[in-house]
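Dropping a structure here in structure tokens format, bear with me for questions.
Missing here: one protein chain of the complex. Every other protein chain is in place.
The letters A and B name the chains in turn, as written, and every chain counts its residues from 1.
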Amino acid sequence: MFHWLEERPFFFAVGVFTVVSFAGLIEILPNFAEASRPTVGTKPYSTLELAGRHVYIADSCNACHSQLIRPFKSETDRYGMYSLSGEYAYDRPFLWGSKRAGPDLHRVGAYRTTDWHENHMWEPVSVVPGSIMPAYKHMFSNQADIETAYAEAVTVNKVFNVPYNTNITMRDGSTANVKLPATYDEAKADVLAEAKIIASGMKNQDVKDAVERGEIPQIVALIAYLNSLK
Amino acid sequence: MGGNQTPLAYDYTVARLFLYATILFGIIGMTIGVFIAFQMAFPELNYLFGEYGTFSRLRPIHTNGVAFGFTVSGIFATWYYVGQRVLKVSMAESPFLMVVGKLHFAVYILTILLAVVTLFAGITTSKEYAELEWPLDLLVVVFWVLWGVSIFGLIGIRRERTLYISIWYYIATFLAVAMLFLFNNMAVPTALVSGHGDWYHSVSWYAGTNDALVQWWYGHNAVAFVFTTPIVAMIYYFLPKESGQAVYSYKLSLLSFWGLMFVYLWAGGHHLIYSTVPDWMQTMGSVFSIVLILPSWGSAINMLLTMKGEWNQLQSNPLIKFMVLGSTFYMLSTLEGPIQAIKSVNALAHFTDWIPGHVHDGTLGWVGFMIIASMYHMTPRLFKRELYSKSLMETQFWLQTIGIVLYFSSMWIAGITQGMMWRATDEFGNLSYSFIDTVVVLHPYYTVRAIGGLLYLTGIFIWAYNIYKTITDGRKLEDKELNVNRSPMSAN
Partner (left out) sequence: MELGQIQAYAYFFFTAFLVVSLYAYIFHLYRAEKKGTRNYEKYGNLALNDEVSTNPIETVGGAREPLKK
């Protein structure tokens, strides 16, 4: 019987495939529905935040930063409450990272501010001497891609039922509602309004002027995203 | 086949093409690797090429370059060599397979070049080793299918009925990578759904914890089926051939094969220990990682025992040196990995530099050495020339070995130091160190690591030079000088 298999490449391949796929079937599939349920207080990303997330991804911040606080006292002391599965319900892709050259960022929005990020992204060593994080000055002049972020929000809303335009109960009992307008032009107006709030907390005159003109520099979107991590 | 033409010979056209690609991508991928290693020690190096030169932009190009450029080319090059030989059939006998092989190469090169360009531009999905966006993923599927056609096509016209163990491993590589790659890269192109934005942008099918699970099921097994099984395929052919000793126990090689197939896929969970995936999966990942020592060491010991009674070759033949040290590094990293998968060790080691340290004793020591040795072994046969210089090979071997030792020893110390400092508390239970303290302290280790990498890279350049000189200047060989086990090499 065994030798029969060894001589028949096709059936041999089927055998290998069965053995190899077994783990995936058992380990991954059955847990899917459960792991994707959001925790209370988790809301979808706004279009501006998504654009910021894209900046984070394009520059692979996840190569040096994790977004996963493990349940140890040393981590909760440093970074805050440990991470829960449902908090990631709208993270496509997940950004847990695999290496902490820099600190975890899962709750960085809870203890860093817009102007702190502004200074730090411009020149990390000016804020934290000895830092090995690169400066990301190009983000102050490059434009964020709002249209692609909008496209993604529309897509996850349509395909995965991510609850935009829906009332969501927050942890403190209030409700939040993340807007996703039906047309891109309306969405752009919303994004600009949100960007203006961020820009008002910044000092870089070029960035402020750009936002006044209706542009969205990458740094504004990135900070909106970092502020949303709580 | 008629009777009286020139005698049939193996046709290495495609193998030669992939050999060039292996060397090219080895140089590109590892040069970037060394450069980013220096950036960790000297951050000013981040600003040489504007936004395209930061550590974070370059790191995916390094990982993709060495994994899918260097290693995968090496796998293909050896397939187009070993496949014909152990099946005893020449590609010249099938014009169809010849076309498939060349097309395979063309699509592959195109994909990798586009990958480099898009990654420089910051177009990435962020999932490690699956960074390419969907249009490139489709191209990957195309060349992978072409490779499948080539494997099963050649098997279909073979003369030797039994498939040698290396062929088993190539088949497993083909199937498993196909499955892993497809599932992990499932994504919805956003422009197709919404009509807005960049056409190449997509969003993952899976969210959050699920995405992490699928990603590490993929990520870990990409290690299994790109850095392990095809490399085992290589050593099962090249070590016996070069040493002239048949594999120590063929039965053991078959058993380890099935063991590896079954166990490896479960171990992915060890990347997610203490994360938000269910506990039983983490435990499963941990336990199976330990079990994995058995089949891994089964193969490794089998390779070492193949040298039984012939250990003198270790001294006289640099290729044997590469391969024997390669299997030793394989044993080291397949022991180290399971240790890191033990929950309490993982609590310390995860997210630290010990992990890249572990990866590199596997990739530099095992994958790199095996590919280097395989290409050296193939070169005289592909070009009918004697290897240009044995002494250069010796120099390369020692430079690279020292490089690897510097690399992993510095990363062990760095990782453990970092892990201990993150959790250290003073007498009142407060954290002793701010994060930046744990960064500054690593500077010397990062420097040593970068120097280790530089030594290894120097070896890669020597290797490229030696092969180049072989092809252009090596002594021409008669056919009968090639019908030998030990690779012909010039002593100087």
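Criterion: a contact is a pair of C-beta atoms (placed from the backbone, for glycine too) under 8 Å apart; a residue touches a chain by one contact, two chains touch by 3 or more.
None of these values were measured; they are calculated from a predicted model.
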item	value
Contact residue for the chain not shown (choose from B:A9, B:L48 or B:M186)	B:A9
Full-complex contact with the absent chain, from B:Y236, B:Y330 or B:W463	B:Y236
Touch criterion as defined above, residue of B:T63, B:S90, B:T111 or B:S374 at the omitted chain	B:S90
Hidden partner chain, residues of subunit A it touches	1-3, 19, 22, 25-26, 30
Touching residues on subunit B - with respect to the absent chain	7-10, 84-86, 88-90, 157-162, 164-166, 236-237, 240-241, 244, 246-247, 249-251, 254-255, 258-259, 262, 483, 485
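Just so we're on the same page, only the chains that are shown with their structure count from here on.
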item	value
Centroid distance [mean C-alpha coordinates] between subunit B and subunit A, Å	30
List of subunit A residues in touch with subunit B within their complex	6-7, 9, 12-13, 16-17, 19-24, 27-28, 31-32, 35-36, 57-64, 66, 68, 70-72, 74-75, 77-78, 83-103, 125, 128-136, 138, 142, 145, 147-152, 154-156, 158-160, 184
Contact footprint of subunit A on subunit B as seen in their complex	39-40, 43, 46-47, 50-51, 54-57, 59-60, 122-128, 152, 155-156, 161-163, 168, 171-172, 175-176, 179, 183, 188, 190-191, 193-198, 201, 203-204, 206-215, 217, 258, 261-262, 265-266, 268-269, 271, 274-278, 281, 284, 347, 350-353, 355-356, 422-425, 430-431, 435-436, 439-440
